[in-house]
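Excluded from the complex is one protein chain; the other protein chains are retained at their positions.
Naming follows writing order (A and B), and every chain is counted from residue 1.
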Amino acid sequence: MPVHTDYLWFHTKKRREVIRITDEVSAIVGASGVREGLVLVSAMHITSAVYVNDWESGLIEDIQEWLEKLAPARPDYRHHQTGEDNADAHLKRTILGHQVVLPITAGALDLGPWEQVFYAEFDGQRRKRVVVKVLGL
Amino acid sequence: MPVHTDYLWFHTKKRREVIRITDEVSAIVGASGVREGLVLVSAMHITSAVYVNDWESGLIEDIQEWLEKLAPARPDYRHHQTGEDNADAHLKRTILGHQVVLPITAGALDLGPWEQVFYAEFDGQRRKRVVVKVLGL
Partner (left out) sequence: MPVHTDYLWFHTKKRREVIRITDEVSAIVGASGVREGLVLVSAMHITSAVYVNDWESGLIEDIQEWLEKLAPARPDYRHHQTGEDNADAHLKRTILGHQVVLPITAGALDLGPWEQVFYAEFDGQRRKRVVVKVLGL
């Protein structure tokens, strides 16, 4: 059973960015040689998310605006007494989720017609990683 | 190592429905021959959810009402400028989650006493799919 591990690196220019990573994950699956199995795609930093949703710029903005409403950037989080200023990023990533597991069928990602994989950065402008772990046959 | 893939199809009569799928997933696990492993149950459409929670009609309604409060149906999402009217469905499914991974032990789903698996449709009345991928020994 092949197990294949790779990492995607990000260093965003802006503090918040949403980056489509379907093709990058797909390439890693291809390189793994796995024909049937699962791939875990998981943010290794706790102020980032990995999620599956629509590749439509309006919805991507809707999601960001909605996250700001549910988990607003505010000065008065307890976490900020440590000198941090990113408590909202920890909360936003909690709603979106920090990982997905994707099925691999016949050597390719087995995704529905509109499923796309995204990396959502909520506290960027520094190097951060996503682990991609492929397991199968 | 057996890997087994199946799909559950849904075509709900109403736009929003919650359907218990524990037995269907369990049957697929049984058919797979896997005795020890994992099964991924993942919505292939981005306006549906798969979640584990209580099989109690009051709570199922509570969850729906709560989702409506956190992610209300409204006309003014940017996504609707594309002609869509389902932005809230994308958000609701984000809170509930679109996938679960269930353990398989001794040939059966290894669930706690109250764990049940549900498919939650937020934009139905058309054919939609859930992938069920079994991996193990």
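One rule holds for everything that comes next: a residue touches a chain if its C-beta (ideal position, glycine included) is under 8 Å from a C-beta of that chain, and two chains touch if they have at least 3 such contacts.
Note that this is a predicted model, so its numbers are computed, not measured.
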Interface with the unshown chain - residue positions in subunit A: 1, 3, 5, 38, 40, 42-46, 70-71, 77-82, 87, 90-91, 94-95, 97-99, 101, 129, 131, 133, 135
Residues belonging to subunit B that touch the chain removed from view: 1, 36-38, 51-54, 56-59, 61-63, 66, 70, 95-97, 100-103, 105, 110-115, 135-137
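The working rule: only the chains that are shown with their structure count from here on.
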Cα-centroid distance, subunit A relative to subunit B, in whole angstrom: 20
